[in-house]
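With one protein chain withheld, the remaining protein chains of the complex are depicted in position.
Chain naming follows the written order as A and B, and within any one chain the residues start at number 1.
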Amino acid sequence: MAAPLTFNGIHSSPTAPVDWDRIAARARSMRRSKAVALYAFLIAVSLPIILPYFWLVTIAFSARTGVADTVVLWRSVAVLAPAVIAFWLAAVLARNRRQLWLGLTAIALAATAAFAWLVGPDLHLRNFIFLVEPDFASVVRSRVGAVHGAIQFPSVWRAFGNSLLIAGSQTIVVLTVASLAAYYLSRFQFPARAAMLRSLLILHAFPVLTLIVPMFLMLYWIGLLDTLFGVICVLVAFELPFAIFIMKGFFDAVPWDIEMSALTDGASRRQAFLLVVLPQVRNGLLAVAVFTFIRGWEEYIFVFTFLIRNTNWTMSLYMYYVRDDVMGVDYGVVSAVGVFYLVPSLILYVAAQRYLMQMSIGGVKG
Amino acid sequence: MSAVTDLAVERRYRAASAVRRRTNFVLFLGPAIALTFLFFVIPVLIDIAVSFTDLDRTLRISKFTTEQYQKVFRGDSRLPQVIGLTVVYVFGTLAIFNVTFGLVLALTTTSLNKVSGGFFRGVWLLPRMSPSVLYILLWLWVINPSDVGLLNQFLMPALGLARPLDLMTSAPVALIIIANGFIGASLGMIIFTAAIRGIPEHLFYAAEVDGAGTLAKIRFITLPALRWPISFVTIYQTLSLLVSFEYILLLTKGGPFYDTTVFALYVYRRAFTSGQYGYGAALALFLIVIGAAAALLGWRFFDFKRLLQHPRIEVH
Partner (left out) sequence: MAKVEFRHVVKRFGDVEVIPDLNLTIEDGEFVALLGPSGCGKSTSLFILAGIYLPSGGELLFDGRVVNEVEAKDRNVGIVFQSYALYPHMTVRDNVLFPLRFKRMPREEALARVAAAGNLVQVTELLDRRPGELSGGQQQRVALARALVKEPQLLLLDEPLSNLDATLRLTMRTEIKSLQKKLGVTTVLVTHDQIEATTMADRIICLRAGRIEQIGQPDDLYRRPQSLFIAGFIGSPPINMISGEARDGVMCVGSVVFPFEGAPGAVTVGLRPEHLRFTGSGLSGRIAQLEPMGREILYVVDTVAGYLRVLEHGSIAAHAVGEPVRIGFSPDDSLVFDTACQTLVAAARVGPPA
């Protein structure tokens, strides 16, 4: 027979007193050391990421002679790090909202003043001259002397325009084709439907980078190598399965009754699609649009392989050759171009952040 | 209305409907099918075909031969090294960063309050959100083998070195693993965070009251709930690491020599740098087959029935 359970209630029997004070004290210290350890660890591992990006920005605004001067960086850090810590302490210690706002404003003012005094004089925008000066290489040469490499640089605005063209066209085409295909797959019955859905599943997970060699040959034989049009076609096709997959998910979520009532109201299915269903998946369209645009903007491998002439350069290629050409010579200009390239990406990512979460998990079992 | 005219009306209606059905098919699915066929199916066929030729820098085919495959299996002395490196790279990055560190990041950031946790997750997403060229540019600055490199600025005083470190030559494999790892960790971090957030809160309360400390809660509640996400990330990222070489190409270009040339990059170098398109196609075929197999395997993770949801309107 199992030993019976005994219930002593909460009185401390003399033989086994419970020392609540000691337990409470131990719990308190454990809680504090856990919090400290967590923050210390996260700050330690995140610093290698924060510092280089911060460096990029400071050098873009401060480098004079083209050297990757870290003095400005350290001075900025010396102002910002205490400011961040002070912000955090204020948030933790403030007892009500008013105190919090007073504290934050005071710290912000102090930090700005310190920053202006220590770092301000070093800041300038001369590194961003590439935005207005078409002959980029000569500008650099005039500043730092001889420049290695004989690559002729196009105007950065041309590269910007190319990137915009590629990303933009890709987005529009993908949106159109994917919406049409996804709608049909989602809402129509036809003989090969199951087979097509199966292949969609396989295609959207297929790694397209493996096809780069035959793709190159194919473009060459068609005559589309070194054309923006060819690159756009390739990027569109490779992005398509994933976009269709996502859009189908959104179309599946639209309730059937809306469409049914549109049909009974006299619309044809195409009209129902345009007037009634499409507005319902606006979120999906936005998500796919942003995601596709970002991919087009950041694309490197395919443009690197398929584009040759420098008039066809995109921002990614521009960055690559700027780094190759002036690396070690004019850090200031390189980082300025970098910031110019980075900012649109970040803005788009932050804007699309909501959708990205849904997309990466949608449809996965378990 | 007589029965004959009714029949005629019906026949005409059905004919019109059939025409509409066909046009709808072409209109909606046509472009997608055409593009998919042209850019997925044809390249695979081209690849298979070219792998049996001797296509090289001259971009002219003179004969059909199996010599590329003979080269793959016997003739290439570099290949074993490349394959070995690929194995080390894929498993190293996967084990250390994508899965393990992704898990650590998810666990630590979810233990903080929402704002702080979100901040750190945002920082770790920065590499993934930056264009690859820019991310590698920052890496090149960090490991710059002079005293302006960020890493050397820290390590030289810290370790008391006389000359600056050059990671590119002294530890290139570690370099590519870490550089790719930062990117990979962020995907695991997002997926695991979402899964952790999905665990009902009361399970944690029950465990707390039952006597479980932090580690016990992770072991008994969090990890069992992460079994599916972990296997998903593992399989998905294994494939991703096998076929992608963009960051490696930008960072080390595969060097020094071939020390950091993984299989996918090897294909690229042989095809485009050395101009051996036929050989490159043969090598690429292996990757294509692996990619297709993995895509099929990944099928298990998807709820196909939900994907197949039958349409409820039958007219066109």
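Heads up, the rule we're going with is that contacts are C-beta pairs under 8 Å (C-beta built on N, C-alpha and C of every residue); 3 or more make two chains touch, one makes a residue touch a chain.
Just so we're clear, the structure is a prediction, and the values are computed from it rather than from any experiment.
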| said: In the complete complex, the chain left out here touches which of the visible ones? | reply: A, B
| field | Which of B:Asp56, B:Asp76, B:Asp166 or B:Glu208 contacts the chain that the document leaves out | value | B:Glu208
| request: Touching the absent chain in the whole complex: find that residue among A:Val18, A:Ile222 or A:Ile308. | output: A:Val18
| note | The listed residue (B:Ile176, B:Ile221, B:Leu251 or B:Ala264) that touches the chain absent from the view is B:Ile221
| note | Hidden partner sits against chain B at residues 200, 202-203, 205-213, 216, 220-221, 224-225
| request: Identify the residues of chain A touching the omitted chain, counting contacts across the whole complex. | output: 2-12, 18, 20-21, 23-25, 27-28, 30-31
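Just so it is clear, only the chains that are shown with their structure count from here on.
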| request: Starting from the mean Cα coordinates of chain A and chain B, work out the distance between those two points in Å. | output: 16
| query | Within the complex, which stretch of chain A touches chain B? | reply | 34, 38-39, 41-42, 46, 48-53, 55-56, 67-70, 176-178, 180-181, 183-190, 193-194, 196-198, 201-203, 205-207, 209-218, 220, 233-234, 236-238, 240-241, 244, 248, 252, 256, 259-260, 263, 268-270, 297-298, 300-301, 305, 315-316, 319-320, 323, 327, 331, 334, 338, 341-342, 345-346, 349, 357, 360-361, 363-366
| field | Touching residues (chain side chain B, partner chain A) in the complex | value | 20-21, 24-25, 27-29, 31-33, 35-36, 38-40, 42-44, 46-47, 50, 55, 59, 108-109, 111-112, 116, 120, 123-127, 129-134, 137-142, 144, 148, 150, 153, 182, 187, 190-191, 194, 214, 228-229, 232, 236, 239-240, 242-246, 249-250, 264, 267-268, 271-272, 277, 280-281, 284, 287-288, 291-292, 294-296, 298-299, 301-304, 306-316
